[in-house]
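Sharing a structure with you now.
Every protein chain of the complex appears in place save one, which is left out.
Think of it as A and B in the order they're written, each chain with its own count starting at 1.
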Amino acid sequence: MRRALGIVVAVAVFGLLALVPKISLDTHGVFSSELNSPGTLQLLGLMLVFGGVALTYDLLFGFTGLLSFGHALYFAVGVYLTAIGTTKWDWSLPKTLAFTALIGLLLPLLLGAVSLRVAGIAFAMVTLAFAEAGSILVDKNPHGWSGGEEGVAVAFQKLPESFVGVLNTKHLYWLALAYLIVVFVIVNWAVDSSPGRVWQAIRENERRVEVLGLQPFRFKLMAFVLSSFLATAGGVVYVLLIGGATPQVTTPSFTLALLLMVVIGGTGTRWGAVLGGAVYTFLDNRLLDWSDSQTIQDLPKALRIPLSEPLFVLGTLFVLLVYFLPGGLAGLARLRPRRGGVALLDEVAAAPGAAVEPEAERV
Amino acid sequence: MTEPAAPLLSVRDLHAYLGPSHVLQGISFDVPRGGVTALLGRNGVGKTTTIRSLMGLVRPRGSVVLDGAELSRLPTHKIVGRGVGYVPEDRDVFAGLTVRENLELAERNGSARYDLVYELFPELDERAEQKAGTLSGGQQQMVAIGRALLNENRILLVDEPTKGLAPLLVTEVARVLERVSETETMLLVEQNLGVVQRIARDAIVLDAGRVTYAGSTEALLSDPDRVRSLLGVAGGAH
Partner (left out) sequence: MDTFVLLTVTGLALGAMYFLIASGLSLIYGLMGVLNFAHGAFITVGTYATWWSESKLDAIGSDPLRFVVAAGFGLLCGAVLGALVEVVLIRPLYQRHIEQALVTVGLSLALIALVQGIWGPTERIYPTPKWMYETTSILGAQIPNDRFVEIAAAVVTLGALTAFLRYTRYGLIIRAGVENRAMVTALGIDVKKAFTLVFAIGGVAAALAGVLAGVYFGSVDPNQGTSLLIFAFIVTVIGGLGSIPGSAVAAVAVGLIQQYANYYASSGTGDLAVVLLLALTLLVKPGGLAPKVAH
């Protein structure tokens, strides 16, 4: 019954989102212009993409319990390969996408197989190390491919016409929505599948999974590759949406942003991460504009300065959230106290080896 | 007929959980002042959990009263400050610290009884600068007991002190505990019934998270059938 309701709600929400480009609505400052203006649509598109990417991170962290500090790497792979392929290597778009997909599968398979040999903090550090290596590589700009600090713009000639031009932003918006829907469906399906149950069992008590005769490594690698591949796809949509690759997406701060998104939304839920990704992206973008507004400018210096820095607001919000709302925004929606989110991970972390019963109710 | 003296330690309706597992399901018992009370039971029945609950290392529900003061809501270090000495099941000595440092750490106030400790365990004085991690099991046990004795306590909680020790050492430890029990009250978890019979006046038996016997050791151990049914071991003590 809950499942059916969940599906109805999801369909309704996605349906509504699909209609947005048709709705000309004054947003009264929430966005910088009307709802279906190209500028707003681009931001909305970004919110959808990051909602999806945050969900891929939640698959890894929230569902399987793998804390990775290097998820940004796979997103960056999607971003950079798409840009480089169409420009520096002069490939057609289909060829570039095929190549990106291949790397998007092979790279996490290889790096995951290496990283997953360790667990916990060691795993987090190894993933950080690999991501940092990627960042350095981009910085080094081998053969001038990555463009170093300036990045690489996507070659518009290679793209289908319907994706080029400001007026066609709505097509990119729909592409972003399609991405989110695909990720949402895949993640939900995967989590409910039998490997998915093993992932959640691994998060709760890996030793017990071992004892049952299942090899956690295989399942962890599966989750790792799936989530990374989907993140790479997100990178592709992202670079199309904003028109170019920049090194910002390779930094550890970007993975941290993903972590924030997932925790804000609520880890281990199916839609919390999506909401977190959207909210984070929205705030990150709009806070800067809002701080230019008269109301903020009129505030005394002690208030104006902190509020003009989006990261300050986000960081403080995050701290408050961890204290007062550990279940994230998704926790708000639940009427009874939830056994999920960061709180659950903490319980598990505090009592290693202690038997923990799996949640009877599917989230 | 004089009234029986008030118990030193009074436990009422103690519940404790390990994860979702309801290990202690409302146990109640008294530890009388002076001498040794043994806490017995099969493996996994909750003896160590009981001790850890008394120590506040596991958060219990229920009442724990020591000499009139309620301990169950206090944090561990405050419980210990009320005069509770602790010898943990796996000794838990600090491997990277020297023997001397392990003892020093246990100092609570000015009056540390090094004389007593070195008298009972002269080896600790000889090996003062040795890293505790390089000691044998028996020597580590001496450190564990020694540091608990460093201070004058109202009660000593001792958890399986003879576990894994060779028979000669078992006798040695029993001798020390017997000597200590002349002046301090002890709650002793012990699987070795020989030791129990030698030094414990009273016994409490746990089974499935509840108390199934509370009375004199003598009465318990002289009845092989009772021993078998309550403790699952054949025959009485040897």
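As a convention for this text, a contact is a pair of C-beta atoms (placed from the backbone, for glycine too) under 8 Å apart; a residue touches a chain by one contact, two chains touch by 3 or more.
Note that the structure is a prediction, hence the values are computed from the model and not measured.
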| item | value |
| --- | --- |
| Of A:Ala98, A:Val166, A:Leu256 or A:Leu332, the residue in touch with the unshown chain | A:Leu256 |
| Residue touching the undisplayed chain, where the options are A:Phe31, A:Phe63, A:Trp91 or A:Phe130 | A:Phe130 |
| Touching residues (missing chain, whole complex) on chain A | 114, 117-119, 121-122, 125-126, 128-130, 132-133, 136-137, 139-140, 252-253, 256, 259-260, 263, 305-306, 308-312, 314-319, 322-323, 326, 342-343, 345-346, 349-350 |
| Hidden partner interface residues of chain B, rising order | 55, 57, 75-77, 80-81, 86, 88, 92, 94-97, 101, 104-106, 108, 147 |
